[in-house]
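Can you keep this structure in mind? I'll have questions shortly.
With one protein chain held back, the other chains of the complex are shown just where they sit.
Then we have chain A:
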Amino acid sequence: MQSTERNRFSFIPATGGEQQAMLQKIGLQFDDIVKCFAGNSCVEGGLQLPDGLTEDQMVEYWDTMMSRNSGPRKASLLGAGAYMHFIPAVVPHLASLPGFVTAYTPYQPEISQGTLQSLFEFQSFMVELTDMELANCSMYDGASSTAEAMLMAHRVKKADRVLVAATVNPNYLATVRTYLKPRGIAVDVVRMDGDGRVSMEDLELKLSASACSAVLVQSPNYLGIIEDLGAIGTAVHGHDALFVESFTEAMALGLLKYGVGTGADVVIGEGQSLGLSMSFGGPHLGVFATLKKYNREFPGRIVGESIDTKGRQAFVMTLRAREQDIRREKATSNICSNHALNALTAAVYLGSVGESGFRALACENVAKLQKLVSGLEATGHFTRVFKQSPVFNEAVLASSIAPEDMRSRLAGVPVFPPLALAGGVVPEVQGMPHTYLVCATEMLKDSILGQVLGALS
């Protein structure tokens, strides 16, 4: 390459001439440096990849590819762990500021106060919403956070067995199994009762059978039903196990009680609803909150308030002696990078909707689901299962409409169709062989609801 030739790669500033000058200073040719590959030959003929695209070509390629997805959706009847909520413009705006986006983990606090203080504020929000004493500055997602909570309970209680409610999101349960299997920790599933909630009878039975380190319950549970966490907490504390409360729909934190008031030792869950898009599964936000007495045991990073040499308020990562970079194989977890930018996003979102707004959103979600359920029941093709049980923004409905029929009827309506549950998950309703987990959020405006009901009548 000649030094006058225009550089083809816009992300690499060095010109050929400059690289020659640098190599001269180094005193080697590039091939001499690469000789240290020690007899291993370079990739023969280069990588079999296409030539690079220019930015305008890239935009066109991307556009063609993304147009293969089906059309835009304005609301979602599909929840089950990811939720479509309205995201105020200010949220992505502030969360995209390059000072936040292009920084690394705040190892140098003097030039990372922005990240550190935002994470401290996120932790503060989580402490209030979960009503716990301590929250870390994020995990990857709700499922991995749940698995880490089980491992923490095992560190504390040492019993090689945990109890998990049958009504926990199945992907969370699967993740817990993945994490616990190689450690030889058994996962015992607590049955569901006739109301779609944790069977207190089976819980007592399994708690008494042999020692366990943790009891995991989700509320609202996978079927949308609000569990009586206080009653379960009391039952768990009659035995020597940690009570782990989980949630997949963070919007419920605006209205429902979790944490110390219900006997929780750990509250974990998914924070995607707090201003993050669904993005086909990620990146989302793992929430992890616990009690101060476990401050040597919890996984992940945490920011603390401190002072600088002039006595001014300053933030810094703290309780670091638990972490992998210091403790290596004895660390409480392997987690290093987490989902910090998403934690910051959640803090912006909560700051934006504010105290009464967050409660208003939670109430609106409850109201929308009720409206949707009564509308669907009025068509005569649906009936709620577990009618007596309280729900938040999801519920199980039995229907005479088969899943393929459901999809084609809703094809012209800009909503994600509801999740068809596999047979055997809930009791069958006479004449309505199909069951759906149906979700409604504040996005389900009356006009869209009208279209949904029209299509399914």
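Basically, a residue touches a chain if its C-beta (ideal position, glycine included) is under 8 Å from a C-beta of that chain, and two chains touch if they have at least 3 such contacts; residues count from 1.
What we mean here is this: contacts and distances are computed from a predicted model.
J.: According to its UniProt record, what is the protein name of the omitted chain, chosen from "FtsX-like permease family protein", "glycine dehydrogenase (aminomethyl-transferring)", "FAD-dependent oxidoreductase" or "3-isopropylmalate dehydratase large subunit"?
T.: Answer from the record: the omitted chain is "glycine dehydrogenase (aminomethyl-transferring)".
J.: From the list A:Ala14, A:Ala186 or A:Ala402, pick the residue that touches the absent chain.
T.: The missing chain is touched by A:Ala14.
J.: If I consider the whole complex, including the chain that's not displayed, which of A:Leu350, A:Leu372, A:Ala440 or A:Leu456 touches that chain?
T.: A:Leu350
J.: With the missing chain put back, one of A:Leu97, A:Ala186 or A:Ala378 would touch it. Which one?
T.: For the chain that is not drawn, the touching residue is A:Leu97.
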